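Worksheet: the structure to be examined is printed underneath.
For this view, one protein chain was removed and the others were kept in their places.
Up next is subunit A:
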Amino acid sequence: MNKQEDKKNLIIQTALAMFLKEGYDRVSVMDICKTCGITKPTFYKYVTSKEQLLRYYFRGTVEDLSACIRAMDPTNYWEIVCTGLTFTMQKSVRLGPGLYSRYWILNFNEKSEAPPYMSEARTMTIEAIQKGQKAGQIKNPSDPALLYLTCRNVGLGYALKWCMSNGAFDLIDRCRADFAAILQVDDHQQRGCNG
């Protein structure tokens, strides 16, 4: 940890805490600077824009997910698949609907060159779908990569609805129940799930 990194982290952590407490729109770059005790030029030395601060919240998520999957029971394919599909979402829900909406707007405004959902965790989740099919835990026989993309987009649809409805339902529960119906996972497989 060097001094530069320390300062950058201070700005990011302070800003995210302020967004969560006061709402993204009500916090200006100047407010963040004041709280951190820095000037605007210093702020922009470390961070390109206010929007980019939201991106930092998700830094390391994909790596965390890979580590999380590696630590799981390797034969409980349904649980691995569910984790693979909802991990980022669980982190997002903690932002609350207002801030999570902001994050989506950011994504909509910056059209991505590469398809989303590309990561080591994606590969691991698809593998778990395939193994789950062979083991009979997952009875939907469709192509595992297609099932992965489809479930991700069902989840994306619910996430957007969750944001637009100001968090009117339990996003993770809803997604787990739908993924179980889509993948055709028996009730007794869905440990801890509201099916």
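Assume a residue touches a chain if its C-beta (ideal position, glycine included) is under 8 Å from a C-beta of that chain, and two chains touch if they have at least 3 such contacts; residues count from 1.
Note that in this section contacts and distances are computed from a predicted model.
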Among "TetR/AcrR family transcriptional regulator", "Membrane protein", "NADH-quinone oxidoreductase subunit H" or "ABC transporter ATP-binding protein", the UniProt name of the subunit that does not appear here: "TetR/AcrR family transcriptional regulator"
Subunit A, residues in touch with the chain not shown (by the definition above): 101-102, 104-105, 107-109, 111-112, 114-116, 140-143, 146-147, 149-150, 152-161, 163-166, 177-178, 180-182, 184
